[in-house]
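Removed from the display is one protein chain of the complex; every other protein chain stays in position.
Chain IDs A, B, C and D follow the sequence of writing; residue 1 opens each chain.
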Amino acid sequence: MTDAIRVKEEQPGVLSRILRSDLFYSFRRSPITVISAAVTLVLILAALFAPWIAPHDPFDPASLDIMNSLLPPQWTADGQAGFLLGTDDQGRDVLSTILYGMRISLAVGFASVVLAMALGVTLGLIAGYVGGITDTIIMRVADVQLTFPAILTALLIDGVARALAGPQAYEEIVFFVLVLSIGLSFWVQYARTVRGSVLVEANKEYVLAARLIGLRSSAIMFRHVLPNVVGPVLVIATINLALAIITEATLSFLGVGVPPTQPSLGTLIRIGNDYLFSGEWWVTIFPGITLAILALAVNLLGDWLRDALNPKLR
Amino acid sequence: MTATLSVRNLRVEIPTRHGVLTAIDDLSFDIAPGEVLGVVGESGAGKSITGSAIIGLLDPPGRIAGGEILLGGERIDNLAPPAMRRVRGKRIGMIFQDPLTSLNPLYRVGDQLTQTILTHEKMTARAALDKAERLLVEVGIPAAGARLSSYPHQFSGGMRQRVVIALALAADPELVVADEPTTALDVSVQAQVISLLKRLCKDRGASVMLITHDMGVIAETADRVCVLYAGRLAEIGKVRDVVKHPQHPYTHGLMTAIPSLKGDPDARLEQIPGSMPRLGAIPEGCAFNPRCGFRFERCRAERPAAYPTSRSEASCFLLDAAGAAPPPETAAAARAAGIEVRAGAPTGADA
Amino acid sequence: MLAFAIRRLIQAVGVMLVVALISFLLFRFVGDPVNQLVGVDTTPEQRAQLRQDLGLNDPVYAQFGRFVGKAARFDFGISYQIKQPVADLIASRLPATLELSLVSAVFALLVGLPMGVYTGLYPQTLLSRLFLALSLTGISLPTFLIGILLIFIFSVNLGWLPSFGRGEVVTIGGFWTTGLLTRSGLSSLILPAITLGLFQMTLIMRLVRGEMLEVLRTDYIKFARARGLSSRAINFGHALKNTLVPVITITGLQIGSIIAFSIITETVFQWPGMGLLFLQAVQNVDIPIMAAYLLLIAFLFTIINFIVDLLYVAVDPRIRIGGAGA
Amino acid sequence: MSAAETRTARPAISPPDTAPLVEIEGLGRVFDLSKRWLNRVLDGSGKVMLTAVDGVSLSIERGGTYALVGESGSGKSTIAKMVVGLLPPTSGSVHIAGADIWAERGLARQRQLHRRIQMIFQDPYASLNPRWRVGSILAEPIKAFGLAADAAAREARVGELLSLVGLDPRDSAKFPHEFSGGQRQRIAIARALASEPEFIVCDEPTSALDVSVQAQVLNLLRDLQQRLGLTYLFISHNLAVVRHMATRVGVLYLGRLVEEAPARELFAAPKHPYTKMLLDAVPDIGMEGVERPSIAGEIPNPINPPSGCHFHPRCPHVMPQCRTVVPPSYAVGDAKVLCHLYDGTDHAGTARSAP
Partner (left out) sequence: EGKTLRFAFQGTLNALDPYSLNETFTLGMLGNVYEGLTKRDKDLKIIPGLAESWETIDPLHWRFHLRKNVTFSNGDAFNADDVLFSAERVRADGSDLKTRIPADSEWKKVDDYTVDVTLKTPNPILFAEWDTWYIMDKEWAEKEGATKPVSAKDTNPGPAAYKANGTGPFTIESHEPGVKTVFKRRDGYWGEKLIDTNLDSVVFTPIASDSTRVAALLSGDVDLIEPVPVQDIDRVNKDPNTAALTGPELRAIFLNMNQIRDELPTSNVKGKNPFKDPNVRKAFYQAIDIEAIDKRVMRGLATPIPLLIAPQLYSAPDLKRWPYDPEAAKKLLTDAGYPDGFTVGMDCPNDRYVNDEQICQAVVSMLAKIGVKVNLNAQPKAKYFAKVLAPGGYDNDFSLLGWTPSSFDSWNVFVSLATCRDATGKGGPFNLGGYCNPKVDELAKQIVVETDVDKRNQMIHDAYKILLDDTSHIPLHQQSLAWGKRKNLDIVQRSDDQVLFYWAKLN
């Protein structure tokens, strides 16, 4: 009994372990990283709690008044109280729409990265660990996938989904279509990275030791090997998150994104784009800045993570 | 006669998040012309850093924080980069541990050789190529002329290390620093390479600083040996003396811990408890004191200097003739271990 | 070498077949092509006849075989929307896209490579940090926004460069149109090429930087230093050459995505290339164009891959001579 | 905790104790390194086979330490992997306590067998999963083989194991990177002991360690052998270490066991020319300042080994038949030697000139 208690007090808490880790140290040492982490966090929270902090609900058509359309930001001469960053062409509060739009962008981003990660990591693990013909097949599929860059895959899947689902149903599945499109086009990177790491890890002696105990391959793959290849995966995931958000925006720009009634950041920019020359810059500039800041912050985090996790660069 | 290389109170620091680590602390030694000095120590003792410091290639953020390094009597530790570049290769040749990674895989062996030669010597490309071939012949590569146009991966490990030696000797340096030149090689090839290195340097009158953790290699190759412990000098002296009559308790422990082809195979190996401290956690006083069987008060409080004995010099208070005496049992045990305890003795009691 | 080429060829054929299958399935999945072909007033009997005539009642594999056979002869049928042979359409748009992609790839390389080398060699300098910050901003802004902003600044406000299109083109050899030989063609190329190349440029820069940092830490660089070689010889002779191997791969892969991303750039700049054609095709469900485009991209990609592999062999003797030595 | 306690769970061993615990018969392993089919057809090249281990037979006494020495690539690790069951042999058999570990069918039986054979690896840094706590690493085999009734028993057993290798039971909460190399190797040893094996294969267990730590680990291995009655297959290229550990030594050259003898005999009077050269070439602290002849030539390419006796191109006593005939195993006293010098005829001025 006493042993257990001793073990407990010896064992530092997760938090304090994190705080003492090299990773956290290199994090703290880089002010830019701290700032980008804070910005990312703030943006994610803002998106998460959009319904509570947004002054208006832009997704509720009943609350919109077309007469409020294209109001400039509050601080300008023609600005109107209650619309801090002005309104768009439908009279939606730009600030609220950005918050809500970020929800969609982030949701698409996260979901597609998770999908790509799950797919890529699993396939990469299997390819690397099982090897042989399985490996060959998976990697050839990856080659074919690579032939189709992200935008193309997305356009295709979107096209097929539209044709299959029909317009009304499409609106309901558009989120999944986006996630699937973006997710599918990103998995190869994970698979290749993981496969490469697995090829290295699987010959490490701790894996041999696990095999000596007679563990099943799946147990070895997921319990032993996987935790040791997450580093690069995390790095890719972070950078992909930014990329996914931008891809979603780009797809929206190409007209294959979420409907304009529930715009994402990308859709907002696309809409606002039409008002750039006419002087209603706020419709596109604010979402644009938000998107850029979000992507930049996430990218900076990814950059830091890559360098911090790369022992060679330390 | 001035020493080929003279290291005076060298101190190398590595600033890290845990504060500034002192990787080399107050290290001094000389290498006489034509002499082979072995530098031994356990992994992390600072052997490679010493070598890098001498050739001026400390990996950042490491830096020389004190002391001086003299080559043929001139200071080289504070030379400007271009001047230092002329020293490297030309006056100090360097050999690294792994021959596989030391050679650029994308360049032919001949190109790497001629490039080095032409960097340091004024001659035609043709002449450089001739010299390159001569070098390869010298290091014992068969069909040297033809091999000049081979890529490194087409050589075996032992061959590659020979090429590396040829590269290090290309400009006939007066000092060769060899950092574990044979660790990556097979046992039977190790001996060939070591003897080749030794012979070539002897022919050229070059001094050698042979860094290794293999006492066996030192014992057979070096004239003198310098034992490092946690970045500090533990003992320095003639090889035979240090191996047969180690004066520092660490050296003593080391020598008895190494299994040998001679002696009683069933005898239990002596073991030094614990392991070498990390650089960030070097104990106060003598760095070795927590593991030392002969430690006494003074060891925990003060850092020993290198004290001369009849055979070698060692950094241990037991040998400090002017220092306070250790407890009698300790002194007795130490004497029993062959250490010439002088502490507390009025004068040299080593007769 | 021959075996390598043959294997590549087999793989390429495999990839092309898979892509062909995907393209073919598009035809099948996206709905009855007959509905896309005929007008409102076509009777069910006529439709049935047409279906029979088009061979849509044959077994799927027979149809696929026919599709592949036709595709191999560059026969992709007639565009639903434009009513011209898809092969002709693509052929007339191909030069525009390839020229744009090539110029932006060259731009990306010419700017990205030196920047990457510089930031790799001097990671701590202010300029390096500036480059890095800029590059991050470059990949944090969507391409289309960059394009629009460039037009806004350089065409509308400054009036320096054309805002759209390809300018004047010259026809060479009867089929290839090029904008590289006229002033207006060249000036039209600048903004789209920058827009398209910016992302790749940052990518190459970051890649080269990373590789450079790693290579500079290798033993052979340290050994080269220890031999007293000049910094020039080390940085550019030894380090740069060794970073090239991964850079070539990634750059090769990126050319594929440059072509894909040209969809966006072409849309923003109304660049009369394949991307624009494809996007319109997607919006109009003009499947023959979509299918042909897919196959073409796969084809280009395979060729690029092949060239990359050849370059590899040229750069890395370990592959050239074969066998990993001792 | 005593040694007796740790052994309580061990099942009774069926064959009489005098029989060797491990018997290896004609063990061989061939790796197929052929190029791809297409290349072979085009280049007109044939299959490329690497014989990593070639007809190795040996047996290990219960409680003994059999050492395998040889240069890199001679097949030491390959043998080790085949013995513990990580790599299937292409020929030959491995019997442990009478049971053929490769012929055994049935998962339960196989696992039961494997439990009795464990392995300690060379690299203490790579042999522990860096993401796992030491406690979990040690608990895993206990759990896998069902050697503890419940979590508490398991935890207790982990503590025991740690104490056994000279670590603190509290260390189980730490991660591997918090330990030094020597301590990690102790943890690896503890893990090997966790499944209560009677036979442990040690593949260069100290070659990555510093000499002062190497002594600790070698001593520990010897202590454990005495306390637990373990049997070792000890692999090393360091002859001095082997001399210190082994009761019997086998010398491998390009996959063949060229000499096998009791340790004392081998070191006192090596028979095979290769063994002699090896003993001469290895630098040793006891031989300071002695200039010695080194072995001529390098290890041949294992893909294309020399005909006849593999060692003939480097052998100072080479005879015509060495180039063509593979020497059979000759018994010379307690030793077995694969060398034509010992074929019974007198090869004047050659072999007998050696001790």
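Some observations on this one:
One rule holds for everything that comes next: a residue touches a chain if its C-beta (ideal position, glycine included) is under 8 Å from a C-beta of that chain, and two chains touch if they have at least 3 such contacts.
Keep in mind that what you see is a predicted model, and the values were worked out from it rather than measured.
Displayed chains that the missing chain touches over the full complex: A, C (touch as defined at the top). Although one chain is not drawn, the whole complex shows that of A:Pro31, A:Gly132 or A:Gly279 it is A:Gly279 that touches it. Touch with the chain that is not drawn comes from one residue among C:Leu196, C:Val215, C:Val285 or C:Ile304, which is C:Val285. Residue in contact with the omitted chain (choice from C:Ile82, C:Leu102 or C:Leu186): C:Ile82. One of C:Leu127, C:Val156 or C:Ile307 touches the chain omitted from the figure, and that residue is C:Val156. Contacts to the hidden chain, counted on chain A, fall at residues 60-67, 69-70, 89-91, 167-168, 170-171, 255, 259-261, 273-280. Taking the whole complex into account, chain C touches the unshown chain at residues 35, 37-42, 50, 77-78, 80-85, 89, 92-93, 148, 151-152, 155-156, 159, 162-165, 267-270, 272, 276-277, 280, 283-285.
By our rule, only the chains that are shown with their structure count from here on.
The greatest centre-to-centre distance from chain D, using averaged C-alpha positions, is reached by C.
Mean C-alpha position of chain C lies 54 Å from that of chain D. Computed from the mean C-alpha positions, the centre of chain B lies at a distance of 32 Å from the centre of chain D.
In chain C, the residues that touch at least two other chains are 217, 326. Within the complex, the chain D residues that touch chain A are 81, 84-86, 110-111, 114, 117-119, 121-123, 126-132, 135, 140-141, 144-145, 155-156, 159, 169-170, 172-173, 188, 191, 195.
Across the complex, chain A meets chain D through its residues 3-4, 6-7, 10-11, 204-206, 208-215, 224, 227-228. Note for the complex: chain C touches chain A at residues 11, 14-15, 18-19, 22, 26, 29-31, 136-137, 139-145, 148, 152, 156, 210, 213-214, 217, 253, 256-257, 259-261, 263-264, 267, 278-279, 282-283, 285, 290, 294, 297-298, 301-302.
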